[in-house]
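What follows is an incomplete set of chains from the complex, kept in their original frame.
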C-alpha cells in the first residue's frame, strides 16, 4: 500500500499517519519528493480498511499495491481451481457447456430442449425458474413449479442443472434441488445473498454485474469464499457501455485477465451479452478462442414463442452445428468439449 | 408501439404478426416504405411482453412510443406526489434535508451528530446500520445494535430516521423501527426486495443503481408501486462512467428529467456521488438549483476517524454553513429548507 501525502502537509501530521500505520502492524518507508511525500507500507495490509486512511484530510491518495482479495487471488493459489459438480467438473481441460432456455415454460419444453442439447454435447442444463425482469408486468418465471420441471429434465437426461437464486428465502430449497446455484448480474453485489451461499458448499455460478469492474467481480467471489465456500465459477456476460446496438458489450479481455489474477474458472454467456441470436455463434467461438473455461448458451426449440429472451435464443439445430465448430477451436487450444 | 419489419420479409409473415397483435387486443396500422415495413399498434400495449415481439425473426426492431411504466408516470398523475413521513413530508415546497453519518458507530457519535444536524435545520436523520461493502473484510455496520442507537437518536431529537435495508429478512423489524426504508444502489434491481417493501406502506427511498438508466430507476419504482406502496422517493447518487477522479459521476440532468416523466419526488446524494468531501458543498448547491426535492448528506463529527466513508463526510460546522447557502438558493426557487 502506498500513501501519497498532500503537498505542504506539516511534518507532524505526516508523523501521526506514520504512527497510526505502525500501530496497525505495518512498517513504513518514506520517500520525500519535491512536492509530494510518499509512505510505502510493508506488512499485512489486507486487514486495513482503506476508508480509514482516505478519510485523513492530509492524504491525497491511497494506492493498492497488493490486490484487496486473498482467497480468489492466484498469487496464493497458483494452480487452476477445478470445481466438481456431481461427476463432472468445471475448470479443467474439458470445456463446460451449459445450455437451455431462458425460462422454463412447460415439461414438454424443458425436457425436449434438455434432450436435444445433451445430444449435441452440452454437459449442463440451464433454465430460469425465478426470473429477474426489468418490468413487474413481464413474465416472472414459473418459480417453484419451474424448479420441479427442471429436476424432471435432469432425471430424464442426467444433465446437472443450473438455475438462478434471487432470494435468500430459497437457499435451502436450492441446496436440495439444484446442482449449480446461479447468482445473477443484478445480484452480484447483493452481499447478504453472497454470504448465504457462501455458507454452503454448493457450486456457485457468479455472473459479473452490468457495471462491475473485474476487481469488483473478484471481491464478490471473495465474499462467497470468505464464508467458506470455495466452489465458485465466474461468468462474463457483458457490461454496460454507450453502445446500444448490442444489449451489453461483451468484455472478452476479461477472460485472460481473470485467469491471470485468479485461479477460479471463468465462463462466458454470449446470449445475454449480445441480446441477439445471430451474435451468439461468433461470440461463442471467440470466447473459446480467448480461453474461457466454458459457455452458457440460451437454446429454445421455438424462439419466436419463447416467454422470455426469444430474440437471443438459438435453436437446437444451430446449437448442434455450433458445437461442432467449437470442438475444432477447442482442439487448437488443447481442450475438449 | 411501433414494429419495424425486416427488409424483404414475405407478406404472409407480416400478416401473421399483424394477426398476433390483433389477437392481443391491438389495432394495427401499416406503413409500407421502400425498404422497411412499419406496423403501428394502437390500444393498451402495456401488457404486451416486448420479448414476444422481438423474438420474431422477421422483426427488426420494436419501438416504444408509450413509456413501459404506469403508476410512476406523470402522464396519468399530473400532480407532484408528496410523501408523508410522520409529521413531515417530502416532495412539496419544503426541501427534505437528510443528514447523518455513513455508519452508526456509537451512541455518543450518532446522538451528537443528530443534535448538530438538527440545529442546522436538517429534517431527517440518516445512519447506516447494515452496510453494503465491496470487501468482506471491511466494517459491515453495527447491524441490529446500530438500529437501536438510531432509534435512540430519534428519541433525543425527534428527527425521523432513514436507514438501508439489505435483506428481506429484516423487513418486519424495519417496519417497526424505521421511518423511511432506504433501498441502496446495489439493490435497485433486487426485485424480490422491491416486492417485499412494495407490500408495506412505509416510505421507501430508492437509490438509482450505479449503471441504471432513468427508465430502469422508474421501472424499479414501478415494482414497488405495483405491489401497492405509493410512498416512493427517488434518489440520484451518481452513475458509473470512465471518469475516475470522482467515485461516480453525479447526473444532475436526471432531476428535471425525472420530474418531467414522473410525479414522484427525487432527492440528490452528493456525498456518494463525489466520494470526496470538498465536492459535497458545490454539488449540494447545484442540486438545489437544478430542482431537487431534497438532499442526503453525510455528516460526521470526526471524519478522519469515521469507520466508513470519512473521505466524503463533512463536519457539522461545514454542514451548518452549507445549510445557510442552500436556504438562499432554495428561496430563488421559491422553496424553503
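Just so it is clear, A and B label the chains in written order, and each chain counts residues from 1 on its own.
Note that contacts are C-beta pairs under 8 Å (C-beta built on N, C-alpha and C of every residue); 3 or more make two chains touch, one makes a residue touch a chain.
In this text the structure is predicted, and so the values were computed from the model without any measurement.
K.L.:
Given 2 chains in view, how many copies does the entire assembly contain?
P.N.:
4
The working rule: only the chains that are shown with their structure count from here on.
K.L.:
Distance from the CA centroid of chain A to that of chain B, rounded to the nearest Å?
P.N.:
The separation of the two C-alpha centroids amounts to 26 Å.
K.L.:
Of all residues in chain A, which touch chain B in the complex?
P.N.:
46-47, 49, 51-52, 54-57, 68, 132-139, 166-169, 186-187, 189-193, 195, 210-211, 216, 219, 222-223, 226-227, 240, 303-311, 313
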